[in-house]
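Report on the structure given below.
All protein chains of the complex are present and in place, except for one that has been dropped.
Up next, chain A:
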Amino acid sequence: MSASENENQSGGEEEVDPAAHKQLLRSIGQLSRNQHIRKPTRSEPALARDEFHLVKPLSTDVQTVSMGDVVNLLRKTSKHIDAGKQLSKTQHQKKILQKPLEKPVAERIQRTIGYEKVKKDLSRWDAVVERNRVAEQQVFPLDYEEVHADLPPPKKPRGTTIKSDLMLEMEAVEAKLRELRGTQHTDDDEAKRQERLTREELIARRKELAYLRIKESQKSARARQRNKIKSKKFHKFLKREKLKEQIKEFELLQKTNPEAALEKLETIEKSRVLERANLRHKNTGTWAKNLQVRAKYDKDVRKDLAEQLALSRELTQKQKDAAESSSDDEASDERNGADKEEVDPFNPWFKGSKKAEQVDEVAEFLGGYRKYWTERNANEKALEEYREDSEDDLEQNSLQNGENEQPGSDASNDVDESNEATNEAVNSNSGSENDNVSGNMDQSSDSDSEFSAGELEKFKAKLNYQKKNVENCRGKFTTTAYSSPPLVNGEHGKLKRRKQTEEEVSPHAKTRGTLKKKRKQPIVVTSAGGTDWVVEDIGETPSKSVDIDDIFDDAENLLQEKVHEKICKLSKDLEKREQRKQIKKEKKHKSKSSDLSFKVKASQPEIDEELLETSANGEPVIEKPQNPHRLANSKADKPSKQDEIDPSNIAQIKPKSLRTALPDMVNSEEFFDEHDLNEKVQMTIAEAFEDDDIVADFERDREDERKKTANEDVDLTLPGWGSWAGCGISKEKQTKRLILKFPKEAPRRDDNKKNVVINEDGNKKLKQHLVSDLPFPFKSVQEYEASIRAPIGRSFVPETAFRMLTRPATVTKLGTVIEPMNDEFLVKAPKAPRNAVDKRIAIMEKNKKKSK
């Protein structure tokens, strides 16, 4: 960075002459020639030489024997020329063994590698574990099917059969044949066999070990190297790269595992916050303070300081919303530029204050990254597809149109390229504007180093459009006489074209206006997708030739149609969605209104769940006071009003007279007329039961019964209390206070049935046997009840179903050793389901996967 550079500069100011320096050192060395550590004097001949007694001589250049000398010496004798060469060679080739890493570091690396390996190894089993966990039934011992189906037939032991002459001859012929065909096949076979039969494991292990070693050494080397690097710039890049990588990972996670992505986001956030919070670029450090002194006189220093400040601001600044700036980038840029011109470009503080207004949430910072990556990915994808498409077409067309040198796809390609070109032109324009108008460092650095979001958006949009356009216009362009430079193929051609189109930028700009006028009905697309660019771009597409205008009109029409279709579709979708929402709302409403459903009420507290009064959404749950009686009776109250028969209507049910015969005991003469009979008998009955009015009795009974269970208010007023004031005093106030009010009783089951009394406490004993807890995996009462609704016993379901319902989860074969699972199981396909239930489950599984 600039700081380091500065330091380097300052270091380099005092110039040192290396020769003089060496001389100096030598002369200093001459001062004391006496060696402090004496060479060991050999008093006795010893076989072993101790390395600790080898003392490096003080002056290296004088006394040591250099390798060159040895080599020279060896060269002299013809006998040892080779040896000398080898020696010199080795000297060049040799690598000095590096200092081993420190023990903890080495161990750490080893551990991480080991951990990763084990993790990878274990993760192979995940699917198997999952499968077995949900398996309906497992049978042990596991039967291993042979995976390698193409094994050679077993060989017969030698010498057991006597070969006939014919067989011998055939063998010879076969051998010859094999030779003719080449030995490749047999070799392969043999190798395989060897692998299978001998040392298979050994080799695998060796390989593995070697791999590990390599990995380890690589890692250690890299770590060492990295640690050595002092460049701040490098570390900065490293950090940035890391961040990018993290963001990439985050993008991936976002698609696959949103929760993990959130966590990742948090970590990224944290790192950013850390950086932001550590006051690194606030120019408050010693370095900055020192520079500030000099800043008065030195322009460069000022610049450095300003850069630092800008950096800090960048970190703290709100990221500009990329999506907003996509469409009207140019205009806004210009405007911005105009604004910025008034500002002193070298005054970082002023800029900061301006930016500070835009500063927003921290999250925006990351949002930018995210957007960038998503866009970039999408662009790349689109580009690839587009390329493939175009290439395919190119081939096809070249085949079809033999001599015709302008295949349709090319034409379209060209059009698209021209699009790109315009795009680029616009961008470059904006860039130049930026450069010219403002010395806005942020923006320029943005546009240089990172893609500006607006640009990207545009680019993406264009790409999409191009794709569409290609599809739409392909057929037409093949037939038109649209002149474009002939294309050979591939990248080269493309490059050429690009150049060309870039040159054509200015004519585009001119034609744009006219074309816009030509358009009969400007299409305004106001869909959520933000597709208004689609229409605009088509105006830009046609290049210099005028005769293709018709084509473009056609294309436009086509596009319009498509857009229209899309709009229709979207609107339909919207409608549908709205309808769905409405239905949902209605459902919700319904469910709220009815007491029957246990499912919907979030207010119903869950027994095993948290007692916190926040729902999953984080919204505070408003507890609805629910009447338990009502809940309990809800089932009984089910019948709607239509079902309930008004007791007063009972009488209205017309009695049907049965044509009954008269028994022998009755004098048949009395009953010669039906009507007569009715009246007479009724009369007699009425007379007989004159005293007891059965209906009134029952009603009284019913009232009594109902009163028994009713909660009545208790009046606590004492007689005479408050009445001393005489008449005319209202007692209301007092009585209200002195009446103990009880909660109103829940509606009874017999409320609407006047001829029925139902005992509300009738199932007290039964209740002791009921489940009053919601067992673990269940969230709602209804679900739990539904899950135990069906019996599984032999006396309720057919025998086959009973056996299926009660089959054990594991079956073990008696008298066999149950070995642990081995690797073969990883590649083994799950067994085909045998019975109906397993088949259905398998189908269900498949459907689920498909729907995913």
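In the analysis below, a residue touches a chain if its C-beta (ideal position, glycine included) is under 8 Å from a C-beta of that chain, and two chains touch if they have at least 3 such contacts; residues count from 1.
Convention: contacts and distances are computed from a predicted model.
Not every chain of the complex appears here, and the one that does not is recorded in UniProt as "BING4 C-terminal domain-containing protein", selected from "Interferon-induced protein 44", "BING4 C-terminal domain-containing protein", "CD180 antigen isoform X1" or "Brix domain-containing protein".
Within the full complex, the residue among A:S66, A:S217 or A:N763 touching the omitted chain is A:N763.
Screening A:T256, A:S795 or A:T816 against the full complex identifies A:S795 as the residue touching the chain left out.
Hidden from this view is one chain, which touches chain A at 133-134, 136, 260, 263, 266-267, 270, 273-274, 277, 598-599, 605, 607-611, 626, 628-629, 631-632, 635-636, 639, 643-645, 650, 653-666, 671, 677-678, 681-682, 685, 688-689, 694-695, 697-698, 701-702, 750, 753, 755-759, 761-774, 776-792, 795, 797-798, 800-802, 804-805, 836-837, 840-841, 844.
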